[in-house]
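For reference, the structure I am asking about is given below.
Shown here: the complex without one of its protein chains, the others still in place.
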Amino acid sequence: MPVGMASTFGTLFRISTWGESHGGGVGVVIDGCPPRLPLSEADIQPDLDRRRPGQSDIVTPRKESDTCTILSGVFRGLTLGTPISIMVRNSDARPDAYREMETHFRPSHADFTYQAKYGVRNWEGGGRSSARETIGRVAAAAVAKKVLSLVHPGLEILAWVSAVHDITSLVDAGTVGREDIEANPVRCPDPLAAAAMTDRIKAARAAGDSVGGVIEGLVRGCPPGLGEPVFDRLEADLAKAMLSLPATKGFEVGSGFAGACMTGSEHNDPYRMEAGHVRTVGNRSGGVQGGISNGEPITFRVAFKPTATISQCQATVTAAGEDSTLAARGRHDPCVLPRAVPIVEAMTALVLCDHALRQRALDCLPR
Amino acid sequence: MPVGMASTFGTLFRISTWGESHGGGVGVVIDGCPPRLPLSEADIQPDLDRRRPGQSDIVTPRKESDTCTILSGVFRGLTLGTPISIMVRNSDARPDAYREMETHFRPSHADFTYQAKYGVRNWEGGGRSSARETIGRVAAAAVAKKVLSLVHPGLEILAWVSAVHDITSLVDAGTVGREDIEANPVRCPDPLAAAAMTDRIKAARAAGDSVGGVIEGLVRGCPPGLGEPVFDRLEADLAKAMLSLPATKGFEVGSGFAGACMTGSEHNDPYRMEAGHVRTVGNRSGGVQGGISNGEPITFRVAFKPTATISQCQATVTAAGEDSTLAARGRHDPCVLPRAVPIVEAMTALVLCDHALRQRALDCLPR
Amino acid sequence: MPVGMASTFGTLFRISTWGESHGGGVGVVIDGCPPRLPLSEADIQPDLDRRRPGQSDIVTPRKESDTCTILSGVFRGLTLGTPISIMVRNSDARPDAYREMETHFRPSHADFTYQAKYGVRNWEGGGRSSARETIGRVAAAAVAKKVLSLVHPGLEILAWVSAVHDITSLVDAGTVGREDIEANPVRCPDPLAAAAMTDRIKAARAAGDSVGGVIEGLVRGCPPGLGEPVFDRLEADLAKAMLSLPATKGFEVGSGFAGACMTGSEHNDPYRMEAGHVRTVGNRSGGVQGGISNGEPITFRVAFKPTATISQCQATVTAAGEDSTLAARGRHDPCVLPRAVPIVEAMTALVLCDHALRQRALDCLPR
Partner (left out) sequence: MPVGMASTFGTLFRISTWGESHGGGVGVVIDGCPPRLPLSEADIQPDLDRRRPGQSDIVTPRKESDTCTILSGVFRGLTLGTPISIMVRNSDARPDAYREMETHFRPSHADFTYQAKYGVRNWEGGGRSSARETIGRVAAAAVAKKVLSLVHPGLEILAWVSAVHDITSLVDAGTVGREDIEANPVRCPDPLAAAAMTDRIKAARAAGDSVGGVIEGLVRGCPPGLGEPVFDRLEADLAKAMLSLPATKGFEVGSGFAGACMTGSEHNDPYRMEAGHVRTVGNRSGGVQGGISNGEPITFRVAFKPTATISQCQATVTAAGEDSTLAARGRHDPCVLPRAVPIVEAMTALVLCDHALRQRALDCLPR
């Protein structure tokens, strides 16, 4: 579904993000947003606030209000059908904290690979590889969500932290709601697990270390028929969307890797009629079959590695090619997952909005 | 990296596959293949033979020679730089074996979702959702591999079956070679595990059932610098490539889901200089950092669910909307993994070839 | 609107052509055709017959039946929503007639530039630069026309030869119909001009020479609202479509170059209400304003140069870099225009069908 352009995502509802962590700002241009959608900054800011730094005591203390401005594409409260340019200025950039990164590559970060690929890099704050880039995605996705709310009114997208390090949670995917997720700063709707996760995150930070975890995604009310085989299968586009996020190492849909250990007779989701609709008993498919949504909840999981930037001293090399060590300074999340929840939701919304428009175009002849 | 077209994959080295399982045939058009590449059907047929049905007693007995013909784009043994059209005719199609699928949806197959999306479907043999579609991918990838062999001579792509059902294998990724993988029909380079897997697959077939498993992928000799953040990260394009394959449910790169349970100090791969090159100690990154290859081996795993089509009787519904049951006939693989190995390799080659050309275009100014 | 792939055209209704003049054949893969469209070879063959060689005594005598086969994407008479692969085999290829082109570049043909670009070329019959490549376009456009006939029932696409060499015609664009155009082999609906054009073409052939001319295009019944500013303006995509045809040198829409000599007060098309619709008095805009159709007839003209391949002796150079001469053999059209009429129609249909689907996707919110 994405369009073969490094910083562009989507086919019909297309976003192009720009910006470095430490530069004039970050932003996004949305091309292909339907006209006549009511839209203002107030529709976008809440999601930006959910991914903002400094929102709780378990995330980076960098102070950014992340206030967005719509620069084009909206006139008197309605989208024009023309590109929507949205921008957020950087304010609390402290390049000095990154000075040693000019000369030292952070282990498992993008410093070395950006240097290898581009032969140049913005070493202040990670530049383009910083999670700050995802602001544009979240802003654009807030618009995508509004489109979806009109095109498929019942559709609901949720994500939550289901594991941090070795702490797992118990969540009933059938009943969990946004308010359960937002009830604590970890964004884990299991309160006991959330408390343990908070402690673990704080302990990691105290140790100059970091932890990873798993985010679970859920889409309710997705109509059957979204997804474009053979390459733009819905799960393939979700996989790409999630693996395009910083720090992700894995993606599963439905039964995922556990499904690989099952037999077909165990794994298959039998069909039955229910109120005139084809429904499945069980949902090991995770809401997609043959690359197309089947009307059941779409369920998936995304693995995040622990933050690469830690303050413990690590072996590394210098840009000049000498062995050395580095203990990173700067303000970093000891665990990216709480702030990644709205980002996972955002990528899900972008994929679904694009596929909803694609299906609308394809399905143009009378049934 | 792919180009927003349902059946097209790639940005510069682009393939468009076509064809249904039961129809005139299947094929692929490659657009963007560099000119002057020596190429003939003999370069393509070996990989098609590796994915061919009927090649061993643990795969479907459908008889297809899968002989390919190059229809365009090659002149006197050299590619012209124009589209390369490759075709394989279907010969052993037996639509009668599928007659009940006209009226009954196979559980966890694409029958229902194709009907829901398109309002019509080729119910003979699964049509486009059949794994037979991947012939075009494998043929195109054979060409991609030849391009890679000239552009990045040391690059080597391997894949193997690392698990079938609950049988796992022990493989040394540092030393495993193509001959180890091809030493048995399961394509698992651990002979003991391969024997157990063979038994398990035969047992599943005897029970009218099927089993899933995991394929491991490995790329050696990939230069640093491939991958195009932020959306076309190398692992994002690999994830999409793999999740675009039938029956896949998950993708991991490097440490994957296990990495989510680690701390940063455990997970990070320290750098060190080695013979003038930046290398890592350990490879939890799986050869990619920040979406870009770092020169280390690229490692990933793909989860395949058990084949949906089984001959055991299952609850389902009819196209007319009534509860019913179905015991599928037809010739199906009780386990798709042995034949999926060359397909996973193929998708890897397509992603890498495309990124190699993209990096070549981008990196055009003097360093 | 096209998708940045050398041999692919279109965004939602996308075609990929393949094939050389002298090779296995030529063909096209259509990706994105809506499902449930009634379709068979009988829908396609008539347009192929109109562009076929050997159809009259003023075109090349090459004998090709140009019989098409649909290889995929259609099941029991309906499109499946999957790629439609259509193929035409080459039968009357006579590479011997082209042997001198292995060593000699035809002036103003693509021989030299293909060699310069690709470092290799199929010198038998012009390879990919042959007008034979347009078979795939015409076949795909026959499908596009059927889609348009359902999506915008009143829409009609016509093209005709309006000038050959210095012979111009008088045609009333308000009343001309397909039968007027097809009434003579030149496809000029002015019978007197057609007769003179026929003589001129025969005289050119007798002299071992060739002639150019102008084709006029007309779209009636196009709804307002097609076209996607700022880059994919309707006239921009038509211009690209036409200039992508062999032998074209110019494109005009509406007033064209003559409009450049007018004042705004003369050129502007005043609006007036007519039966509740906004209509224009006059049509210097040619049916497009600001890149978007306005509901008036779309009018455009395409300039074709005289065929480059002539049998008169011309100065040229050899592939080895020596000055030489060439008197081409082979069977060539002394004037490409009569056979180019269905091709111009075809490109128009492809552009309009694609834009019709794009507008359908974009215009998804209630008005």
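In order of appearance the chains are A, B and C, and numbering begins at 1 in each one.
Here is the rule we go by: contacts are C-beta pairs under 8 Å (C-beta built on N, C-alpha and C of every residue); 3 or more make two chains touch, one makes a residue touch a chain.
In this text the structure is predicted, and so the values were computed from the model without any measurement.
A.B. asks: List the neighbours, among the chains on screen, of the chain that has been left out.
C.D. replies: Hidden chain, whole complex, touched shown chains: A, B, C.
A.B. asks: Of C:Arg36, C:Arg89 or C:Arg233, which one is in contact with the hidden chain?
C.D. replies: C:Arg233
A.B. asks: One chain is left out of this view; which of C:Gly254, C:Pro297 or C:Gly330 touches it in the full complex?
C.D. replies: C:Gly254
A.B. asks: List every residue of chain C that touches the chain not included in the displayed model.
C.D. replies: Considering the whole complex, chain C reaches the absent chain at 1-11, 17, 105, 107-110, 112-114, 116-117, 119, 128-129, 133, 163, 165-166, 204, 209-214, 224-233, 235-244, 246, 248-257, 259-273, 276, 278, 280-281, 284-286, 288-295, 301, 303-310, 312, 314-317, 321-323, 359, 363, 367.
A.B. asks: Pick out the residues on chain A that sit against the missing chain.
C.D. replies: For chain A, the residues touching the absent chain are 3-8, 14, 16-20, 23-27, 29, 31-32, 35-36, 69-73, 75, 78-85, 87, 117-122, 124, 127-128.
A.B. asks: Which positions on chain B touch the chain that was left off?
C.D. replies: On the side of chain B, residues 4, 12, 32, 34-37, 81-82, 147, 150-151, 229, 357-358, 360-367 touch the unshown chain.
Going forward, only the chains that are shown with their structure count from here on.
A.B. asks: What chain lies farthest away from chain A once each centre is taken as the mean of the Cα atoms?
C.D. replies: C
A.B. asks: Taking the mean of the CA coordinates per chain, how far is chain B from chain C in Å?
C.D. replies: 38
A.B. asks: Between chain A and chain B, what's the gap in Å when you average each chain's C-alpha atoms?
C.D. replies: It comes to 26 Å between the two C-alpha centres.
A.B. asks: Report the inter-centroid distance (CA atoms only) between chain A and chain C in whole Å.
C.D. replies: Taking the average C-alpha coordinate of chain A and of chain C, the gap between them is 45 Å.
A.B. asks: Can you pull out the residues of chain C that are in contact with at least two other chains?
C.D. replies: Correct list: 4, 32, 35-36, 81-82.
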